[in-house]
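Worksheet: the structure to be examined is printed underneath.
A single protein chain has been omitted; all remaining protein chains appear in their positions.
And then chain A:
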Amino acid sequence: MSRPQSQAEYLARLVPPSVAGINRRSLLAGAAGTGALLGTGLLAGCGDDSGSGGSSKDVSLGSNQSDPKPKDVLVKVTDGFKTSSGVQVAVNTVDHNTFQENINNYLQGKPDDVFTWFAGYRMRFFAQKGLASDISDVWGKLSGYSDAFKKASTGDDGKQYFVPATYYPWAVFYRKSVWQQYGYQVPKTITEFTDLGARMKKDGLIPIAFADKDGWPAMGTFDILNLRINGYQFHIDLMAGKEAWTSDKVKKVFDTWAGLLPLHQPDSLGRTWQEAAQSLQQKKSGMYLLGLFVGQQFSNEEQSDLDFFTFPEIDPAIGAKALDAPIDGYMMARKPKNEDNARKLLEYFGGKDAADITVKNDPATLVANTSADVSGYTALQKKAAELVGSATEIAQFLDRDTRPDFASTVIIPALQQFIKNPKDIGGLTSSIENQKKSIFTD
């Protein structure tokens, strides 16, 4: 082989034979093509549907329900709306996480008339920024909602911006067969809870399944401990940045958690919630604090073996009536193209018919409207609905109750740090407080 004469020639020889067959131009063309495909795919998903948006017989809906089951349910609900009102709904479905991550750009661009969202701080934030429309008049026509749900749909200015559709509670789940086998009783207080954990350890079980690889599941533990120790109002104020993380109240939460950590499944930071749920399903763990969606990891026959209790009381003065029950629902964009139809659609979403269709088709969730026919609920669903119905206050889960930047860039690393090293609570809380002050500036 002769020596190359120039650097360019030299470099040209570096192309491996496997690649040399494809010249660079065709490679680029391919890349551009893929890019264009991706681009249009995203645009079609996020953008407005200008082709059909203009007619008065239409309304567009931006949906994050990308999983097959909920997506199918939504199609059935919108079909129901079409039958009752004659208005066609153009549904733009976007992957759940993508939708959530792009929400800022989506709402500031050309959003769909109606879009799926959650109750909580973020909903109120969009309302305050004028990125969502006041729908108090729709609420005037809705019935069947408890005050807790109306409160969860209300913005800081006292107007409603949100129509709740479904929700699910967070609770401590267990397998009835395992508990019967060992004769465990549902604990009512934190002492009974830790005693039960010690017994489970003796029986060779992992008392509490635990996973925090993705960062958010541990928020559920923090939430429930804070709700039990300091109560709902303090929790919400803490989430809104009004209370100090360095206060003794917050330290007590971490102290209590540190005491419970030995009962938790070790090495949680490398485990997904699915794996932790499977340890419960395989009868290796005794219980697991998670949302109702834990049932996804159980087969159909095992569903009836799944039961739960609400996290036990820690302070008798506070009780055990508050809990996390994130609510999913719908909001209206700031300048909907078809405002009348959008309001009609929201009214339908909040009504009994939509709730009935959801109950019939989705066993994994609970409907917010109490006037719905819930005879189709499973035993677990019924119990979950009762639990939330009896709750005095409903929190939405940490990452929905506070600023998303605070939740994801401060709290997630902080909780993971705590799980790694539960001893340095003072250092941890002051680090959170310093970052909080820098984020909650206005």
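Please note the rule applied: contacts are C-beta pairs under 8 Å (C-beta built on N, C-alpha and C of every residue); 3 or more make two chains touch, one makes a residue touch a chain; residues count from 1.
By definition in this document, contacts and distances are computed from a predicted model.
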| item | value |
| --- | --- |
| Chain not present in the shown complex, as UniProt names it (candidates "Cytochrome c oxidase subunit IVB", "SnoaL-like domain-containing protein", "Glutamyl-tRNA(Gln) amidotransferase subunit A" or "ABC transporter permease") | "ABC transporter permease" |
| Among A:116, A:160, A:230 or A:435, the residue in touch with the chain that has been omitted | A:435 |
| Per the touch definition above, residue among A:85, A:100 or A:136 touching the missing chain | A:100 |
| Candidate in contact with the missing chain, chosen from A:186, A:269 or A:318 | A:269 |
| Residue among A:137, A:302 or A:405 that touches the chain left out of view | A:405 |
| From A:88, A:256 or A:417, residue that would touch the chain that is not displayed | A:417 |
| Positions on chain A contacted by the hidden chain, ascending | 1-4, 6-8, 10-11, 13-16, 18-19, 24, 100-101, 103-105, 108, 122, 129, 131, 213-215, 267-271, 275, 278-279, 404-405, 408-409, 412-414, 416-417, 420, 431, 434-435, 438-439, 441 |
